[in-house]
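Everything below concerns the one structure shown next.
As you look at this complex, bear in mind that one protein chain is not there, while each of the others sits in place.
Chain IDs A and B follow the sequence of writing; residue 1 opens each chain.
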Amino acid sequence: MGDMARPDQRFVLDPAVLWRQMDGEAVVFLPASGDTHRLDRFATNVLAVLEGHTAGLDAETVLPLMRHGAVDDEPVSVDDVAAVLQDFRRLGLVEQPAS
Amino acid sequence: MRLAEIPEAQLRHRLAGPEGVTLVTGPFSTRIRSPVASVARGLADLYGDVRVEPDADWADFHVQVRAPRTPRRWFRPQVLFLSEGRSVFKPLAFHQAFPMLEWGLNWCVTANVKHHLLFHAAVVAREDRALILPAPPGSGKSTLCAGLVASGWRLLSDELAIVDVEAGTLTGLARPVSLKNASIEVIRSFAPDAFVSDPCHDTLKGTVAHLRPPRASVDRALAPVRPAWVVFPRFEPGAETRLTPRVRTSAFMELARNAFNYTVLGRLGFRRTADLIERSVCYDFTYSRLDEAVATFNAMEPPSA
Partner (left out) sequence: MPWSLPPPDLLASCLAQPARLAALSLRQWARVLVQAREASLLGTVCHLAETHGGLESVPEPVRGHLWGGRMAAERNAEAILWELRCLQRELGWVKMQPALLKGAAYVAAQTPNAPGRLCNDVDILVPRAEIDRAETALRWMGWMTTHLTAYDQRYYREWMHELPPMEHMRRGSTLDVHHNILPETVRRQPDATRLLAQARPLGDGSGASVLAPHHMAIHCAVHLFSDGEWETAIRDLYDFHCLVKGFSAEQGELFWDALLDEADALAVSVYVHHALRCSRHLLGTRVPGRVISALSAQAPGRLRQWALDWVFLHAASHRFTSRRPVRHAISRLALLWRSHWIKMPPLLLLRHLFYKAFLAPRDDAADAVKEQGAGRHG
């Protein structure tokens, strides 16, 4: 409830999540729920940036870290990244870092 | 000892007796008991090359095919498949006893086995590289599987991809390939030398017959095979033969949907499925002509791994 995409919200990848990148996209497995999801190239790119940043990242910091050319030529905005992060949160892929 | 080495009268006698006959198909052994003549006949016709355990102390599964013990057996006979004494399907008309045994043997594996990763898929191999054909019924997977086997591919299974959870390799069952309706004639004319059993009519799946597994496939059932191709077949009347690459993540999701115990195995299921997909090239395949389809697969080069 109150799932507004706020660009300054920081997220960290749930360390229990398993994921594999294939052909530029990814499949992810959430051990707690047992669910498997497929991510498109853009979301995969965001996920790859999140991994390793245990302090958490917000959409603003994720954007410049994303690989250039990995995303289709369409311009990408902070809002797009923020929307993906919210999707991740809904799926249980990311959580908010204990601050 | 191979099943064919037991004289048919003795086979019938042993099947009807309390010990039954224990067949070894790939990694599993099954103790079968049945007083039904068509079951003995089917086993003799189709399982001749399969190994039997003479005095089996052990079987993975214990099954029976027999008539229900009701008065009905005298006027409109039916047949039951029992696994460990429990009837697992609705009774079928008596003449369908052998197809019922085949379905039941698949059921035993899918219902009980959690120590291998199992997908609903046909698997054939060339040298030690596997072609995996995951598909729902009606996709022409069994026909394709039978056509490839009749053209020299090694049969692992027409229904079950069995993945070793440690090595990620595939193991075969080398049991008969089930053919339905029109595909019975297709295979008979495609491979006139192959043995196809007499059709059984009016089953839930229409008319059913079985292709005998080649002896070489039976003997090598346990030799591990590495995944090479994952192909999602679709039979479409009149269609051109068409092989189109499929994005691996999409192949992953589709394969996982066709799994029997992917969720039961949790992380391990995910890892092994991902390994399998990563080591394979993935395609969608549409076909209507079996000879062209077989030629397409014969021409495919395995990925280096």
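Note that in this section a contact is a pair of C-beta atoms (placed from the backbone, for glycine too) under 8 Å apart; a residue touches a chain by one contact, two chains touch by 3 or more.
In this text, all values refer to a predicted model and were calculated from it rather than measured experimentally.
> Tell me the shown chains the invisible chain touches, ordered by label.
Taken over the complete structure, the missing chain's partners among displayed chains are A, B.
> Which residue, B:Leu46, B:Val79, B:Val113 or B:Ile132, contacts the hidden chain when the whole complex is considered?
Considering all chains, including the one not shown, the answer is B:Val113.
> For the chain that got dropped from the picture, name the residues of chain A it touches.
Answer for chain A: residues 31-34 touch the chain left out.
> On chain B, what residues meet the omitted chain?
29, 57-60, 62, 84-90, 107, 111-116, 263-266, 268
Rule of thumb we're sticking to: only the chains that are shown with their structure count from here on.
> Express in whole angstrom the distance between the two chain centres, defined as the mean CA positions of chain A and chain B.
Taking the mean C-alpha position of each chain, the two centres sit 41 Å apart.
> What residues on chain B touch chain A, complex-wise?
247-250, 252-253, 256, 263, 266-267, 270-271, 274, 277-278
> Residues of chain A touching chain B in their complex?
Residue list for chain A touching chain B: 18, 20, 22-23, 25-27, 29, 31, 34, 36, 38-39.
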